[in-house]
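The complex appears here without one of its protein chains, the remainder shown in place.
Right after this comes chain A.
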């Protein structure tokens, strides 16, 4: 234990990277996922097909494979970006597919009759989304999005496999350098649990806040 605290600064840096990757990754995935979901339900066939194809490709290939492809494949074709950015981007693109599905499941909870009523009143597609569909869908999207958030947080640890010294990467370093696998991973586990618990609390609060009388 004392070894870990003696190198607290290193560990804190790992935590920081993990949190940064989580927040950036989730933020970008959220934006991309919502756009994908809108494409998915849009009346424009090419956009719909694009979204369907995207989800099929990204969701059905393991994240680790994507990370390897991005980190080692992109430089092969001459695209060289900083490691952290590359890994975060790969995560965002991967999780966007899951967020698209979470958003769509929320959209499906909006009664079709209400959508029809809005169309009959002269609402266009984007007005329909803005004023009717998304405000109602968001409430039932919070839980599935919370699940994606937790999965994303925990899976940032895969970044260690392609050389990012985030929390898990630092822990591996401790484990190898000082031969203290159990204490090192115990501390790491506690930190991951703290982050995901915070996420869980936040989704619970959000859900209560978004509740409306039915």
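Keep in mind that, in the parts below, a contact is a pair of C-beta atoms (placed from the backbone, for glycine too) under 8 Å apart; a residue touches a chain by one contact, two chains touch by 3 or more; residues count from 1.
Methods note: contacts and distances are computed from a predicted model.
For the chain that is left out, the UniProt protein name among "Molybdopterin-dependent oxidoreductase", "Acyl-CoA dehydrogenase, C-terminal domain", "Glycolate oxidase" or "Amino acid ABC transporter ATP-binding protein" is "Amino acid ABC transporter ATP-binding protein". Within the set A:62, A:75, A:111 or A:163, the residue that contacts the chain not displayed is A:111.
Contact with the chain not shown here comes from a single listed residue; of A:67, A:96 or A:132, that residue is A:132.
Note that of A:27, A:62, A:124 or A:204, the residue touching the chain absent from this view is A:124. One chain is missing from the display, and on chain A it is touched by residues 111, 113-114, 116-124, 127, 131-132, 135-136, 212-214.
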